[in-house]
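Complex shown without one protein chain; remaining protein chains in place.
Let's turn to chain A:
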Amino acid sequence: MSQLVIENVSKAFGTQQVLRDCGLAVDKGSVVTLLGPSGCGKTTLLRSIAGFLVPDAGRILVNGQDISHLPPNRRDVGYVFQNYALFPHLTIRENIGYGLKIRRKPKALIRGKVEDALGLIALTDFGDRYPKQLSGGQQQRVAIARSLVLEPEVLLLDEPFNALDAQLRLSMQIELRKLIDRVGITSIFVTHDQQEAMTLSDRIAIMRGGRIEQLGTPLEIYDHPQTPFVADFIGRANLIPVAIRSGRTDSPQPIAAAVPDGPGTLVVRPENLTIAEGPGPGWEGSVGFATALGATIEYEIDRGVGEPLRAILPRQPGVAPLTPGSRVTARIRDEAAAILLSGSPRP
């Protein structure tokens, strides 16, 4: 049974509908990421789970129990804030022990748990400092430990890496995933960074305009996006508008279609395009831009209509990249890797 279930949750602020019928089930011990552009309602959904705001409709269940009407202090759901929200007037030890003290646990037990938590986040020597005296990465670990000592059913993290610099981000992402695996806690984690989502999650829920557009493992979503939006958001993709007639696309390189006739979108990852010089069967255009990235070269190909195509090719040593302006033809390398969706690219 799923440990956390979100059923048809909707929320409006005034006339603005921020969440529309969101549904999600999270298994015990797994990490689900809410991924979507800024303003799509990720924080609002997370705050609804924590009880900081009451949804207009829908239910939230933990271990099968409806918690929708409980106040936030009765929910047993840990929340790590975007800027950590460590209490500035309490030391690190007092911050971590706050929840236990509120629960009136014996002093000795609190001390033991706080020391264990400090050890877990490798900050034993920093226990008597105030939050302001710690770096961003250290504060984040404290914020996580402060929630974890209470052994909540679910841990919610709202863009926990946003305040960290790029260097620290990746190592903290890996650290966090290890920590979550070690304590085995069910987690929902919010980000607008797709790389972060791929690194951390068992499953990703792509959100858009208050709706969950697709839910799946990172690779499922990468390989089988169900909408052009998802295809574009996870990894980069060329979205080529096509028309489907009698089971084939009308594109220069026709693709067999399993979707009904009508407008369609051909989704091609840049690494699945090849380029040949001169005209030929495929998408003709001129090289607009070439970037040599060491092992690969990235080309931008202007077709005169629509958005330029992006292609990433392996670089052959000793062979100079094509110069901007050269006439080229792009083809899909492996037709099986092309994804055909019905509907136009940007509805």
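What to note about this one:
One rule holds in what follows: a residue touches a chain if its C-beta (ideal position, glycine included) is under 8 Å from a C-beta of that chain, and two chains touch if they have at least 3 such contacts; residues count from 1.
Simple rule for what comes next: contacts and distances are computed from a predicted model.
For the omitted chain of this complex, the UniProt record lists the protein as "ABC transmembrane type-1 domain-containing protein", which is one of "ABC transmembrane type-1 domain-containing protein", "N-methylglutamate dehydrogenase subunit B", "Sarcosine oxidase subunit delta" or "Polar amino acid transport system ATP-binding protein".
When the full complex is taken into account, the listed residue touching the unshown chain is A:I102, out of A:I102, A:I174, A:A256 or A:A292. Shown as candidates are A:V5, A:A25, A:L120 or A:L150; the residue that touches the absent chain is A:L150.
The chain omitted from view is touched by exactly one of A:G41, A:G78 or A:G285, namely A:G78. Mapped onto chain A, the interface with the missing chain covers residues 50-52, 71-73, 75, 77-79, 81, 83, 85-90, 98-99, 102-103, 129-130, 132-135, 146-147, 150.
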